[in-house]
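The complex appears here without one of its protein chains, the remainder shown in place.
Moving on, here comes subunit A:
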Amino acid sequence: MSLLSSPRAAPYLLLLPAILVILAVVAVPLGVSLWSSFTPYNLTRPATLYTFIGWRNYQRLMQEPDFWWAFGRTLVFVTVTLNLELVLGLGLALLVNRITAGQRVLRTIMMFPMMFSPILVGFQFKYIFNDAVGLVNNALFDLGLIREPIPWLVEGTLANIAVMTAEVWMSTSVFAILLLAGLLALPKEPMEAAKVDGCGPVQVFRHITLPFLMPFIFIAMTIRSLDVARAYDMVRIMTNGGPAGRTELLWTLMARIGYQNSQMGMANAMGYVSILTSILFTVYFYRRLVAARRYMEGVE
């Protein structure tokens, strides 16, 4: 009790359970995986965990074209989907913001996709893009636009489009809801002043609304860049990296090498590359956020 009442120890005691959990579930396993990325660790031969081979896994990875394809595809995937989600989310937030009656209901409907498990979204869109029974092909048939079924998930480019569509559907809401929160907090005075001065709606948006929204945009970007790796579930279900590796992302490749080929050491080396990439994205958006906030404080 004397420890608990000491004001010095209190914050550490309060944080102790959280620290223990993170150490046990994140830090220690990551330490193990860092070590194993320097070994030829293979699930079928446990003793290999104790053979140190230095940077060999990383060197082999760097020479592996499959890895670089997956890496590049992941960057493209993240960039394209994040930007699309931002633009669509902004559009949606602006639209909903203009509706006065029943806005609360609209906001609830808007969050609908956020409640779906990514794996469920994967199955849903696998079903929707199915060439025989899928919603998309059925609609195109009924509208008379196609005569042959389009093999959405079988052809490389189309499969990438399908996968990105699913990701955008799943996550646009996150942007929309955060940006709507920003729009609701938007101060009225500068907008009215601008209108009195004869600014058109486009100018008001460009010079007042958008700068004000910037911190909200970067928060959404930071949050989303944290969990784009959720896309693993979806891609795993929709195409599992196929056809012929054309939709392979870092995460699906990693799981394949680790669990199917049992090459844990190699997979963990890849894991480290992808973790560092994730952290870079997050840090980048976080710094933009801090800058945007500082700019806003300067204005106010």
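Here is the rule we use: contacts are C-beta pairs under 8 Å (C-beta built on N, C-alpha and C of every residue); 3 or more make two chains touch, one makes a residue touch a chain; residues count from 1.
Operating definition for what follows: contacts and distances are computed from a predicted model.
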{"item": "Name of the absent chain as recorded in UniProt (options \"Response regulator transcription factor\", \"Maltose/maltodextrin transport system permease protein MalG\", \"Multisubunit sodium/proton antiporter, MrpD subunit (2.A.63.1)\" or \"Proteasome subunit beta\")", "value": "\"Maltose/maltodextrin transport system permease protein MalG\""}
{"item": "Sole residue of A:11, A:54 or A:198 that reaches the chain not shown, by the stated touch rule", "value": "A:11"}
{"item": "Residues in subunit A touching the chain absent from view", "value": "7-8, 10-12, 14-15, 17-19, 21-22, 24-30, 32-33, 36, 49, 91-92, 95-100, 106-121, 123-128, 132-133, 135, 138, 141-142, 169, 172-173, 177-178, 181-186, 188, 191-192, 195, 215-216, 219, 223, 226, 229-230, 232-233, 236, 251, 254-255, 258-259, 264, 267-268, 271-272, 274-275, 278-279, 282"}
